[in-house]
Every structure is written in structure tokens, then in C-alpha cells.
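These notes are about the structure you will find just below.
Shown here: the complex without one of its protein chains, the others still in place.
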Amino acid sequence: MLIIRCPYCGERPELEFAYGGQAHIARPLQPSDQNDEDWNVYLNLRANPKGWHSERWRHIHGCARFFNAVRDTRTDHFLATYKMGEPAPEVPST
Amino acid sequence: MFDPDVTSPLDDGSPAITPVGPVSRAIIRCRASDIDLVSNRIDIALPRAACRSVQDSGLSALWLGPDEWLILNATPADSWVSELSARLDGALCSLVDVSHRQVALSVHGPRAEDILATGCALDHSIAAFPVGMCTRTMFAKAEIVLWRTGAANFHLEVWRSFARYVEALLREAESER
Amino acid sequence: MQRFSALALLRHGLGRHQGWKPQWRNAAPKPSYDAIIVGGGGHGLGAAYYLAKVYGIRNVAVVEKGWIGGGNTGRNTTIIRSNYLFEESAALYDHALKLWEGLSQELNYNVMFSQRGVMMLAHNIHDIQVFKRHVHANRINGVDNEWLTAEQAKDYCPPLNIDPNVRYPVLGAALQRRGGTARHDAVAWGYARAADALGVDIIENCEVAGIRRDMAGAVAGVETSRGFIASKRVGVSAAGHTSVVLDMAHVRLPLESFPLQALVSEPVKPVFPCVVMSNTIHAYLSQSDKGELVIGAGTDVYTSYTQRGGLHIATHTLEAICELFPRFRRMRMLRNWGGIVDVTPDRSPIIAKTPVTGLYVNCGWGTGGFKATPGAAHLFAHTIARDEPHPINAPFTIERFRDGYLIDEAAAAAVAH
Partner (left out) sequence: MTTTLFRTGSGGLIDRSRPLRFTFDGKSYSGLQGDTLASALLANGVHLVGRSFKYHRPRGIMGIGADEPNALVGVRRDDARYTPNLLATQVELYDGLDAVSQNRHPSLENDRMAVNDRLLSRFIPAGFYYKTFMWPHKAWDRLYEPRIRAAAGLGVAPDKPDPDSYTQRYAHCDVLVIGAGPAGITAAMEAATADARVILCDDRAAMGGSLLSAASVTIAGKDSSVWLDESLAALARMPNVTLLSRTIAFGYYPHNWIGLTERLTDHLAVMPAGRPRERLWQVRAKEVVIAAGAIERPLVFPGNDRPGIMLADAARTYLQQYGVSVGRRVAIVAAHDSAYRAAHELRAAGIAVVVIADIRSRPAVANPPDCAGTRILSDASIEGTTGKLRVTSITLSAGSKRETFACDTVLMAGGFTPSVHLFSQSRGKLAWDPELQAYLPGQSAEAERSAGACRGRFALEEALADGMEAGRAAARSAGFATGVEVHGPAVTVSHPIGEGGHIGATSSSKGAKDKAFVDWQNDVTANDILLAAREGFISIEHVKRYTTTGMATDQGKLSNINALGIVSEATGRTIPEIGLTTFRAPYTPITFGSLAGRARGDLFDPARVTAFNDWAIEQGAVFENVRNWKRAHYFPRPGEDMHAAVARECLQVRKSVGIFDASTLGKIEVVGPDAAEFLNRFYVNAWTKLGVGKCRYGVLLREDGFILDDGVVGRLAPDRFHVTTTTGGAARVLNMMEDYLQTEWPDLRVWLTSTTEQWSVIAVQGPNAREVLSPLIEGLDVSAEAFPHMSIADAQMCGVPMRLMRVSFTGELGFEVNVPSGYGAMVWQAIWERGKLYDMVPYGTETMHVLRAEKGFIIVGQETDGTVTPDDVGLAWAIGKAKPDFVGKRSLARPALAASNRKQLVGLLTRNPQIALEEGAQIVSPSAPGTSIGHVTSSYHSSVLKKSIALALVRGGRARIGQILHVSMPGGSIPVGVVAPVFFDPEGKRINV
């Protein structure tokens, strides 16, 4: 059970959260202008790094907010969690 | 006309776990920039601090999220939310009556923290969960709102259809030796 | 290859077993190969075996970053079945199931394929509808699968609790009698030994760290922790690590890697005759030949390479097991581990060419690729050898995600494994 720091509520057990996949993927403003290839990238292609990963979580059974996090997928340790709209923190090079 | 005899899914209660009588409830949602205006109109200051509550002349405002509050009215009336709604006319916010969406239980007494710890993963010690703190969280497989109203007093709100489940688990915890 | 048999055991027994040779050579990498398989799991080792055996390409290396069979092949609940809904999937998994049926003899290695039957429990009306749809679809596709009433299910699996008054009563079940389990380790070792005997080099402790491309962009070989190895054909069969390996060739696949857990109980005398799966309440269970109850749990919700998972996932599974089998409540969990499963958007695998010439991929098996091992390995070998897919794996492309030709078993049925 991960302990996740909600930027609003503080540290809470994973039970209260829903995972939201890779962060910082904006839905195209005009989807109909996208060709199949680009739309595929938006729809299906997600980073799957072994290392630092920017991802979304939602404190669904808490304040209900989505927020972003940077987690190391090798250890599950979080570098940071931050509110939607805030800039992503500098990610260590390794 | 509010009929206080409305059926509650909850049982009569036990030493540490008792149902809380009828309450009127509303959810208010608005942006941070409109909190003051909304607060003025409804006569209670919506708390801005995360997981904190405010109580004022029979009303309680519980912070559920940065744009969401649960307002409880201990003197229930069917018309209350529509009256509030009239007062909020023109304000940028959402007000929705949820009086019947959920029911409330009180968990109290010296074992209250222990009983809650059987199903809720939060730290209920007074330092970590002081009087006045409130939050949505999980109790076993049900979502609840947990609000500490006194050192040995918790007010627990749960959606109606989950109430029997939560109550039964709490009772079982209470009866454990 | 030294033949394995009861007689050989007898003979070597008299010689105090001093005469046994290594089951596969501890090969060092040669400078170049006709084909390289990245990943020494069942799928990779099998692909090398079929390349040599069926397609005559024997100058092959399997490079494995750790020890062979140490990936998901060595950590799965070994459920084998082929009663999938769509004809594309049914063809794929039944191809594998047919190969399983002769695999021990083919490899001269007892992989303990045990056709004890796989039973999937229906707990609500929706389940019944879905399973019956499977039974009908399977029949048309020539795959065995039958509907059982709750009583018939209990006859087949006596420990099952079919009390109608439980929270999620058993309303019936779909049974594939040809389904079952196999010994996971033996699959890796059996393929390794047979491939080795045909000349394949199995190179352990050799991590691929880069994919070299020639001027034209085609594959030229792999950079490894044991140096560069040249080959114009590289097949990647790296399961949870596929994204990491394909990144080296700048190929992006729609994959995410999640922790998936399993656990075993202490060994007990035979008590559980078949495989039981309950998708609705998230439990699956069988008993191994050694006596442990082998239990699969769910994936965690977040991507991770930690090869473990949260305690709440395991407890959730055991709640379901105890509810279905109240007598197992006093049994004890002996060991709990995790694997890393790579999942595609439609939860079906990819066995295909990639946009890079000479680079092939077999991945996306998620929570259910052990059962496909011989079939997928064979089809992957075919794809590499012929530079084009076999008709059975032709639908399992990368492009289907772009074009929408999904093979979405999970969406259609909410069933996995």
C-alpha cells in the first residue's frame, strides 16, 4: 500500500486514490483535425519508463482532486506530488 | 413539512455506535474566488483549510475538497435547501440537496478510535486527527465522511445503501473482546 | 542431447548421478548470429527452439539479462486454457493448447501438463450470458467449453461452496476440460535444453542495453552487458520490459507494465482437483503437483517494475478465496510474489513486425500469456523466419490500435487470465 501525499490533504493511504495514467497528456483541441497516426499517439501511446514517471492520481475517496506525481517505477518512491496546472518538478537524470 | 420518522436503514444503536437523527444536508461547490460571496449568502463561513469544519448556529460546513463542502443542518427541514438556493441566486456555485443521500452514525466513547481503526486506515489519534477535522475516506469497502466532533466523538456520514454494511462492521468491532 | 527416461534415471542412479551433463551449455556470446531473441522466458526460448527445429535457423542466441525462466514464466499461476471468445484469440490459444498436449514428448522434458480442467464461475446473470456466449462461440470455433450448473460444478470441484445464500452465489460455470496447468520452470528449461541441443546459444546474465541500427535504419545487432552481438534479425520477447527494450530502437508500443501478484499456501495432500477462476470476485486457484494451493491475485493500479505489489491486493484475493472455499480459511499463505505484466489497450498480445526492419516483437500478454507459450513461440519464430506473420498471428499487429481493429476479449467479457 503506497502512501501518497495529496497536495491538498497530505499523506494518505493508496486505498483512497485512483490512478490516472501518464500525466501531461493534453487532449488535442481539435481531434477531428488529427490524422489516424496522431490520434493513435494521443489515444494509446503512453510512456512506460523504468525510472521516473510523471503520472496522474485522483484523491477520489478524499478531496476528489486530480493531481500529478513523479514516481520512480523501480522503487515506487515518489519524488513529488503537485497540483494540476503546476509545473512538473525537475526529474533526476537517473 | 419534514417528517422525523423517515425510515433509516440503521439500527437503534449500541453503547458506542448510535445513529444520528435526521439532518438536512447540502453539497456546495464553487471556485475559490467565490467562497466569500457564497459564505456571506448562506451565513456560514466555508472553511478554506483542508479537512477542517466550521460550526455556526446549528449549521456545520465540512471541507470535502477545495471546491466542495458538505453543509449539515441539525434542525432539518425539507425546504431548507431551496431557501438556501434562493439566497444563492446569481452566485457562481452549485448547491444540491443531499439530505437523503447519506445517513449519519456517531462513534463515541473511549474505544472510538480503536473501533474506527478496524476499518479505516487513517491515523485517528487526536494529534493527527484533531477535533474539527473532517475528511472523506474509506471504511473497509465503503466510502465515508469522517468528522471528529469531540475528543471521543466521531460523526460518520455514509451513503444510504452502504450504511448497513458499515454499521455491521462497526458493531462487530465494538463487540470484539 | 542426453535422452531423459526412466531407464536413464535407473542407469545414472547406479552411477550415483555423476554422469549427467548440463541441460544447456553456459554459452558465451559469439560475434554474430542469424537471429537473436531478447528474453529468456518461455516465449523467447520457445521461439529459438522453433526457429531451429521448424525453420532451420540454428545459429540463434537467446540473451537473457538474468537467469532463464526468471521473468513471468517463473512466477505465474500456470493456468492454461483456450476458450476465448473471438475467433482470432481462440485460434491463437488453441494452437498453443494443441502444442501443449504433446510438449513433454516433443521436448523430451516432462513439463507436467495436466489437463485437469479449468472452470470459470458465474455469479450473476451477466456472467451467465457472457459464459454462454463463450460456450457457443467456442463450439463453432472447435474449442471445447461446456456449461455446468452449480451442482455439476460442485461435482467437478467438491470444495466449492454453492450455498445460494452467500453474498455472490455460484450460479453455474463454464468448464474447459482440456484446460489445466503445467510446471512453469520445466517449460523454460525444457525449451532451453531442446534448443541448446539444436545449436542455439543460451546466454544468461546478458542484458540488452541498446539496439544498433545500420545506415538504412535496419537492425544490425544488440549492445549487451557482455558486448555487442551482431544480427540482422532481433526478436524481442521481454514481457514486462518490452517497452524498455524497444525504446532502444525508438519504437513506441501501446504498453503499460503493472505488478501482478500470486501466492501459494503450505503444501497439503490433494484437496483441489481442478482450476477454478472467478472473475467477478477476483480469485483463481489450483493445487500444484507438490501440494500448494496456487492462487492468483489482481494487478495493482499503477505501473511499476518493482516486481511486487501491495498487501491490500493479496488480502482482497484471499477474501474471495475464503468466501468461495470457507474451509481454506485456516490454511496459511507460504509465499507471495509479484511479476511485471505488460498490458495493451485491448489486453490482447502483439506478435508482429515493427516499423524497424529486422526487429520483431512478441509482447502484451498481460496476465495470461503462459498458456500461449508454445503457440506464441512458434508463431513468433515463423514471423521472424519468414519476415511475415503466420495467418494465426496476422491480426495481432501493432497497427490495430491505430485503425481500431481491436481484439478486446476483456471488454467483451470482462475475463482475463
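We call the chains A, B and C, going by the order they appear; numbering starts again at 1 in every chain.
The definition used in the following text is that a residue touches a chain if its C-beta (ideal position, glycine included) is under 8 Å from a C-beta of that chain, and two chains touch if they have at least 3 such contacts.
This structure is a prediction, so every number in the text was calculated from the model and none was measured.
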item: Shown chains touched by the chain that is not drawn here; value: A, B, C
item: Touching residue (missing chain; options B:20, B:37, B:152 or B:169); value: B:169
item: Contact with the hidden chain (one of C:91, C:143 or C:186); value: C:186
item: Absent chain, residues of chain A that touch it; value: 1-3, 13, 18, 20, 26-27, 30-32, 34, 36, 39, 43, 56, 58, 60, 64-66, 75-77, 84-85
item: Touch list for chain C against the chain that is not drawn; value: 4-6, 8-10, 13-14, 16-18, 20-26, 66-67, 69-70, 74, 87, 102, 104-105, 108-110, 112-115, 123-126, 129-137, 139-141, 161, 166-168, 183, 185-186, 189-190, 204, 265-271, 281, 287, 289-291, 306, 308, 310-311, 314-315, 318-323, 326-337, 345, 400, 402-406, 408, 410-413
item: Touch list for chain B against the chain that is not drawn; value: 1, 3, 6-9, 22, 27, 29-31, 67, 78, 92-102, 114, 117-123, 125, 128, 140-142, 159-162, 164-166, 168-169, 172-173, 175-177
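Definition applied: only the chains that are shown with their structure count from here on.
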item: Centre-to-centre distance between chain C and chain B (centres being mean Cα positions), rounded to whole Å; value: 49
item: Chain centre separation in whole Å, for chain C relative to chain A (CA means); value: 30
item: Centroid spacing, where centroids are CA-atom means, of chain A and chain B in whole angstrom; value: 30
item: For chain A, residues that touch 2 or more chains besides their own; value: 1, 15
item: Contact set on chain A toward chain B in their complex; value: 1, 8-10, 12-13, 15-16, 61-65
item: Touching residues (chain side chain C, partner chain A) in the complex; value: 241, 243-244, 247, 252-257, 301-306, 310-312, 342, 345, 401-403
item: Touch list for chain A against partner chain C, complex; value: 1-2, 14-15, 18-19, 21, 36-37, 39-40, 43-46, 48-50, 53, 55, 71, 73-76
